[in-house]
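Only one protein chain is missing from this complex, and each of the others stays in its spot.
Up next, chain A:
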C-alpha cells in the first residue's frame, strides 16, 4: 500500500509550504509551489508541469520578491492569475502578512528568472495581521475573499487596488481567529466557509450573515476544509486531532465519515474532483494518504442499480479506508489533485520536496470499470 513507486520527485533548495494546482488549466498537469524563507532576498514560485506520457517534469521558476510565501491559490477562471499570502520583514523585529494577486507571463523566457507581475494589491492592515488565504471567487472574475485574523473580507478585484465589498467578522471570547476559508462551489457560490478553532462557520456573502455552522467538528484545531464538487452538502474537514471527517451540513450532530489514520496533525484534505470517493490528506507525520470514502461518495448511489443492474452487480465497491501512502521526510502541509487529470496528485513537504504521484493502476481500474 505504501511506497513512492508511482511518484516523481522534484526538489527545491528552500523550504516550502505553499502548493496550488492551476485550476483553470484543463489540459496540462501543472502545479505552482512557493518557497518559504525569511532571509532569502528572493523567494521563488515554481511552475511545475508534468508530462504524463513520458513521465517528465518541466519547471519554470519565477521570483517572488515580495516575501516568503505561506499560501498560493489560483484563479479557476484565469489561468495566468494566482494569489499569494506572504510574510514580509518590516523594519526591526517585526513581520507583516500581506496578500497580492500575481500574473504569470504569457510567454516563456528560458534565459532569465522573471519577477511575477503584481496585478492587484490589497490593503489588509485594518483587518488584522494574519492573512491566511485569498480565495478567488469560483465564477466571478471580479471577486475574491481574504481571511484575515477574525475577518472575512470580500473584495472587488477588478482593478489594481482591491476594494472591500463586505466584511464578515467573527466575535467571541479570547479573540478568536480564522484558520482558513473556502468558497462553497454550490449554492451559486454565495457561501464562504471558514474554520475557527474547532468550528466551521459559513457566511452568506450577499448579506454577510452566518448561513450555517457546525461546532466542534474536531476535538482540536481544524486545519483545512474542502467541498465535494459532486455532492453539494458534503464538506471534508481535517485537524490537529488527526482525524479526517466528512460532514453533511444539513445534519450536523455527527459526521457521515470519520477516519483516524494519520499519527499527527492533518493539514490538508482534498476530494478528487472527478471521483469523490478518493480523499487526499497531508499530515505532519510526513505522510500523504490516499483513502477511500466510498460509502459517502456520489458514485455510491443505489439508484444506479435500477438503470444497469448488471454493471453494479459486478462492480465491487471500495471499502472505506487507506488506499495508498506517499512517504515524505518532513511535514507535508499540502497535497493537491490535478484538476485536469483525475489520477494524478502532488504533495509538498516542508523540506522543499514535491512528489507527483499517480493513483495505483489497479485502483484506477477498479474505480473506472
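The working rule: a residue touches a chain if its C-beta (ideal position, glycine included) is under 8 Å from a C-beta of that chain, and two chains touch if they have at least 3 such contacts; residues count from 1.
In this section, contacts and distances are computed from a predicted model.
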Query raised in the report: Quick one: the chain not pictured, UniProt calls it what, "E2 ubiquitin-conjugating enzyme", "TBC1 domain family member 15", "UDENN FLCN/SMCR8-type domain-containing protein" or "Vacuolar protein sorting-associated protein 51 homolog"?
Result: "Vacuolar protein sorting-associated protein 51 homolog"
Query - Option touching the unshown chain, where A:76, A:255 or A:339 are the choices - result: A:255
Report task. Just name the one of A:9, A:38, A:113 or A:210 that touches the chain not displayed here. Result -> A:38
Query raised in the report: Out of A:41, A:93 or A:319, which touches the unshown chain?
Result: A:93
Report summary line: For chain A, residues touching the missing partner are 15, 37-39, 89, 93-95, 219-221, 240-243, 245, 254-255, 258-260, 265
